[in-house]
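The other protein chains are all here in position, but one chain of the complex has been omitted.
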Amino acid sequence: MAKIQTLSEAVAENIKDGDTIAFEGFTHLIPHAAAHEVLRQGRKDLTVIRMTPDIIYDQMIGMGAVKKLVFSFAGNPGVGLLRRLRDAVENQWPRAIEIEEHSHAAMANAYEAGASGLPCAIFRGYRGAELTRVNPNIKFITCPFTGEELAAVPAHRPDVAVIHAQKATKKGDVLIEGITGVQKEAVLAAKRSVVTVEEIVEDFDDVHPNATVLPFWTVTSVVKVPGGAHPSYTQGYYARDNAAYLEWDKISADRETFLEWMREHVMNETPDVFATRVAPLKVQG
Amino acid sequence: MAKIQTLSEAVAENIKDGDTIAFEGFTHLIPHAAAHEVLRQGRKDLTVIRMTPDIIYDQMIGMGAVKKLVFSFAGNPGVGLLRRLRDAVENQWPRAIEIEEHSHAAMANAYEAGASGLPCAIFRGYRGAELTRVNPNIKFITCPFTGEELAAVPAHRPDVAVIHAQKATKKGDVLIEGITGVQKEAVLAAKRSVVTVEEIVEDFDDVHPNATVLPFWTVTSVVKVPGGAHPSYTQGYYARDNAAYLEWDKISADRETFLEWMREHVMNETPDVFATRVAPLKVQG
Amino acid sequence: MTAFTPTEMMTVAAARALKNDDVCFVGIGAPSAACNLARLTHAPDITLIYESGTIGTAPDVLPLSIGDGELCDTALTTVSVPEMFRYWLQGGRITVGFLGGAQLDKFGNINTTVVGDYDKPKVRLPGGGGAPEIAVSCGEIFITMKQSLRGFVDKLDFITSLGHGKGGNDRAAHGVTTKGPTRLITDLAIWEPDPETKEFTVTSLHQGVTREQVSATVGWAAKFAAEVGETPVPTAEELEVLRDLHARTKAAHGGGNE
Partner (left out) sequence: MTAFTPTEMMTVAAARALKNDDVCFVGIGAPSAACNLARLTHAPDITLIYESGTIGTAPDVLPLSIGDGELCDTALTTVSVPEMFRYWLQGGRITVGFLGGAQLDKFGNINTTVVGDYDKPKVRLPGGGGAPEIAVSCGEIFITMKQSLRGFVDKLDFITSLGHGKGGNDRAAHGVTTKGPTRLITDLAIWEPDPETKEFTVTSLHQGVTREQVSATVGWAAKFAAEVGETPVPTAEELEVLRDLHARTKAAHGGGNE
């Protein structure tokens, strides 16, 4: 049953040291505000799952909050490499992190299996790919009807899923529109969930019958954080802040610059700052 | 690449004697007009797949067009048993039919696996259920991570999927809204597809971004048949003809009554009759 | 006190067993009436799910089928049937599933497949539909059926869906972790499984029903709990809401049939 809370309450109640957390959002709707609150509350030893770690995990890794990363593509989208992640993997700064690396297909199937209550996913994957050598969580099973070999990976079953969405109702039902990514699956696969939204509305009576909706009883905590996906975007609300993605390449290039930036823009800020960040990026709703 | 055709052309080009065909539509959007055309063209020895055979397959079985039935629930929805199907199974009239019987979960997963290009589906199913004794297409595999036993069934890969939908574009893109059932999966799992629709429109620019749409290049044949789902319903167009479902219980109770009714209402009719049948059942669009 | 029918008593007793935070997988007939009665009385926030994909539906009239347009129109959202069986049922999100059938045994196993031999059936029944997985994936199962010797049998012709199997720990031995049938609600009584043997025992008789009536309508030696209560009769409000629901349903669907 969803509680409507503040971001501070939602993170304090749902995210603990050592938890396995999936922050999801595929280019669109990346839950940056929630991740910043997790850093402010000083969570550590997290196992973080995400198809595309990008800036959100570059920040968490750079701040030393991450023990293990489960992922499939670690780039700064449209810009380049993730420099804090590289520093952690190549130089163990600020700490060593474990890596469990998959393909997108494996990650998407693992979320889907988690949402389906299955222990594993099967798919036609990884043929001739060397990740099978370095990731013991990739196995193969044989189709009992055709004899074909299919790849198998364990289902994702995170302790917590954290996502950003367009709207919630007062009861806590959540609406996701546009590029919906793996967020519905991540929430359904997780034990708990924190959902930040742009706005809270009376009901979804005017919404398309087949829209992507998470009922209130599948969500643990709903928080209104306008702009909470910045610098990614929220369809119908504001555009991607491309300058911030380009700027990140420079900020993250140097440890001190990074730490200074995080102090100023994350550690000493509040969730309210996100609304002001997206103000110049508004689009027609 | 979809062709926009007449129903007669679509059936003649796509459906052959001996084919395996899935006519789908879950209570909603059942493609009755297309099934009648198949009967008029005298197709035989068909293997027909459908979660809920209901009236559409009761008619095809009663007319002797069916060699084998793959299904999970064979009732007249909200009314009772299917009398032509019973006559075929219990008395081999008008011919003996083979039965491959599954649960809904197995059928839905088998379509999903077919759409996914997989040879089989795995799910947590059939525990303690006796269909495992009589259906050799139910097997079990072991999860390589947890050791849990999971049921496996072969993917559905019909020669042809036949569905009814609300709208198509002039290019042949298809829109399904409301209770979407397994129709998208059936079309994507099939080698060919015939889709009857209520209307053909310019484009889907005003449709919700996450609506259920089959692109024109996934569909073989699109046919405009207003009312083509009668006596089931089309959301936004016309209501279910409940009287027809009740009447079917009487028509199908007797072999001669059945044959006479089929001659008059199916064999000597054309697809145009469906528009007149739904005229009194219209709803606000 | 208002007079009421045994079917009304059965529906009301089933409705009362539902809680405001339940998520129910609803079937057509008595379960649909019971679930919607609960929603319109003591459980306004209950989530009703029909296997057609409609989630959080609140129909004004009872549906004719599990896929009526009314269910979609009033639902929070409608998902595809594969998603319904994968994410929602198998995902373990349903707290209560309703089942019924042509034949029931004393351990809550159900037959809706065939009377007679599977390959040469005397009566070919509709088959399992969602039941085989509803029976094992829902948190618990409520069974609603009218008692009769034809339906309440000592041995099923076919096990369509698992109840407590052969009793005792047999359900767990099948690798099933959910509770299974926790309540059998009939036109005469409420039955609950014995904690050890898992055999259904009568825990409450409906008003005016005798133990003999109960025993005479089941094909096994009926057992009674140490303490057998009397099912509270339907309240005036329960009857009024239920009858209004049926009247609206008749008006809506009857009209279409003329």
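Read from first to last, the chains carry the letters A, B and C; within each, the first residue is number 1.
Throughout what follows, a contact is a pair of C-beta atoms (placed from the backbone, for glycine too) under 8 Å apart; a residue touches a chain by one contact, two chains touch by 3 or more.
Just so you know, these numbers come straight off a predicted model, no measurement behind them.
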Considering the complete assembly, the absent chain touches shown chains A, B
The listed residue (B:Thr6, B:Gln41, B:Ser116 or B:Thr132) that touches the chain absent from the view is B:Ser116
Across A:Ala105, A:Leu259 or A:Ala275, the one contacting the chain not displayed is A:Ala105
In the whole complex, of B:Asp19, B:Asp87 or B:Asp173, the residue touching the missing chain would be B:Asp173
Chain B positions in touch with the non-displayed chain are 1, 112, 115-118, 173, 185, 188, 204, 207, 209-213, 215, 217-218
Even though one chain is not shown, chain A touches it at residues 26-28, 51-52, 71-75, 77-78, 81-82, 85-86, 89-90, 101, 103-105, 108-109, 111-112, 123-131, 134, 148-149, 178-182, 184-185, 212, 233, 235, 239-243, 245-246, 281, 283
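Throughout what follows, only the chains that are shown with their structure count from here on.
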For the pair chain B and chain C, the C-alpha centroid-to-centroid distance in angstrom is 28
Touching two or more other chains in chain B are residues 123-124, 148, 178, 180, 212, 235
Residues of chain C that touch at least two other chains are 72, 78, 86, 90, 137
